[in-house]
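Apart from one protein chain that is not included, each protein chain of the complex appears where it belongs.
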Amino acid sequence: MPTTTATATKIAVRDLVHRYYDVQSHATTLAIQGLDLNVQDGEFLSVLGPSGCGKSTLLYIIAGLIKPTSGQILVDGQVVSKPGPDRGMVFQEYALLPWKDVRENVGLGLKLRGLNQTQRTPIVDRFIEMVGLRGFEEKYPHELSGGMKQRAAVARTLASDPKVMLMDEPFAAVDAQTRITMQEELVRIWQETRKTILFVTHSVEEAAFLADRVAVLKARPSRVKEIVTITTPRTNRRQADKDPEFGAVQARLFDLVRAEVKESGDSATGSRH
Amino acid sequence: MIAQPARGTSLRQSPGLAAAADRARTVFRVTLPFICLLVVWQVGVILSGLPEYFFPSPATVAGSTVLLVERGILPSYIADSMARFALGVFLGVALAVPTGVAMTLSRRLSEALMPIVNFFHSIVEMAWIPLFVLWFGYGFKTILLSITYVVFFPVLYNTLLGVRTIPKATINAVLVLGAKPKDVILEVLLPGALPNIATGVRLGAGYAFRALIAAEMIAAQSGLGFMIFEARQNQLTHRTIVGMIVMGILWLAIERLYLRPLERVTIERWGMLRRAE
Partner (left out) sequence: MDSSLARARTDGVLSRFAHERLRLWMIPVSLALAAWLVAPNVVDVPAYKLPSMAMVWEEFARMASDGTLLAGIAGSLWRLAISFCIGVGLAIPLGVGIALNRHVAGFFEPLVIFFQSIAGVAWVPLAIIWFGFGQGAVVFVVANAVFFIVLFNTITGVQSIQPTLKQAVLTLGGSNWDVLREVVLPGAMVNILSGLRTGLAFGWRALVAAEMIAGNIGLGYMTLEAAQWYKSGVIVAGIIVIGCLWLLMDRLLLRPLEMRTVERWGLLRQDD
């Protein structure tokens, strides 16, 4: 289901530059250089790029967790510089608090906002239901499988009702079967909640299945190389061979990424500045 | 992930220079806090106006150190203390490891002995000192026995733990090759338990070092523990502080240069994970 009217810009990334300084080796790494990106309101945008190209860095900067060397992040036209509940984040490593059970983890954002137990419970239960964790409310993270942990993390972000969801390779660590299920559920949840989702991945299939648009990043130092719009309905996207148009889009994405992987391999040492 | 400002990278141009600069930075990082401490201490002495006997200044302590070294008192006391410590730890380990291995050979034996072991483990070595004094008088044997006692238990527990975590399959594999019980002990049980034993030695030595100091205060006529206690009686507080500083340095040296490397080597060589006490 493509977005029909892509009008309001939700997130604008303006000429972003980020350089890391490594204390041990005294080397600096230029992770991002001159990255521009607009994410539309209600859009599902995937950021696709080879490992180590700076995708996480981009998300962390948008989340306000690290300060860019230069450049700006605008959310609804306002410059943001620190984390806020308007931008929820789902981390690759789940980042569930080990000392809280599923219900407490999912309700954490609400608790931080000052809601009491009785106000939290119905909301928490709704999102636990939505991600399919009914019956696991009392489990602690170490008692859950990887897929269940990630469901809980998604529910936690959803429950605090951010306008934007930043997702950093959330399904990279779960098994293939679970990943497919979770992708489908994410699409369903997105269609239900109509949030703006910025979804980082290094998998072409994942980006192509999920997104309205895919922003392919260049190898480090990264910036947007090309944005590919996907209009194929998501119901047809699992069979690339049956839908030639979607097949062509996916092939195009593969080519773009392959070129960048090669690039980053060739210049692995050279791109340290 | 913390934002880091970009910094000059001129140091990277020569690797030798960069390594030297790194080392210098580490030395600086470690010594700076101590320099600050000395300054605060000296300023504190001046501002508080307390008598030297009550609160000696770093300068006095430094002078006292020089004197103690020149007269040979400090080196000989260090030697005495370390000899007691080393012998005590050695005896403790030498008794604990065979006991531990023997106990694992029979489940019944270990179950039978465990309550007694636990009970004696609960009696801190300090509590024995009065009885040891009655048995052996004030002196070497009492100190040695306290140290041996305190090292024995952590090493024993960790030996038991180490042997128990060796997979049955490993033992069976050696038995199938025609190994005798003696071979199983020497080829499988001891090496397999070694990382744990090393952990036990490190823990035991930590308790033993304190036991040494306490026992020397009560029952010795030489050694660092004796020195810091004796100095107090003679109002030579600066000597007490010299002794404390030397103790700190000695323990850090023992732990960082011997015990931890020993533990690391045994763990790394066999690629085993450390199992906590």
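The chains carry the letters A and B, assigned in the order they are written, with residues numbered from 1 in each.
To be clear about the criterion, contacts are C-beta pairs under 8 Å (C-beta built on N, C-alpha and C of every residue); 3 or more make two chains touch, one makes a residue touch a chain.
For clarity, every value in this text was computed on a predicted model and none was experimentally measured.
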Among displayed chains, the one left out touches A, B
Which of B:Leu17, B:Ile123, B:Ala173 or B:Val265 touches the missing chain? It is B:Ile123
Checked against the full complex, the residue among A:Asp22, A:Asp36 or A:Glu143 that touches the missing chain is A:Glu143
Cross-chain touch to the chain not pictured, restricted to B:Val30, B:Leu47 or B:Ala169, is B:Val30
The missing chain sits against chain A at residues 60, 63-65, 83-85, 87-89, 91, 93, 95-99, 108-109, 112-113, 140-143, 156-157, 160, 166
Missing-chain contacts on chain B, rising order, are 1-2, 29-30, 32-34, 37, 53-54, 108, 111-116, 118-120, 122-131, 133-135, 207, 210-211, 213-214, 217-218, 225, 228-229, 231-232, 237, 240-241, 243-245, 247-248, 251-252, 255, 274, 276
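Assume only the chains that are shown with their structure count from here on.
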Cα centre of chain A to Cα centre of chain B, whole Å, reads 50
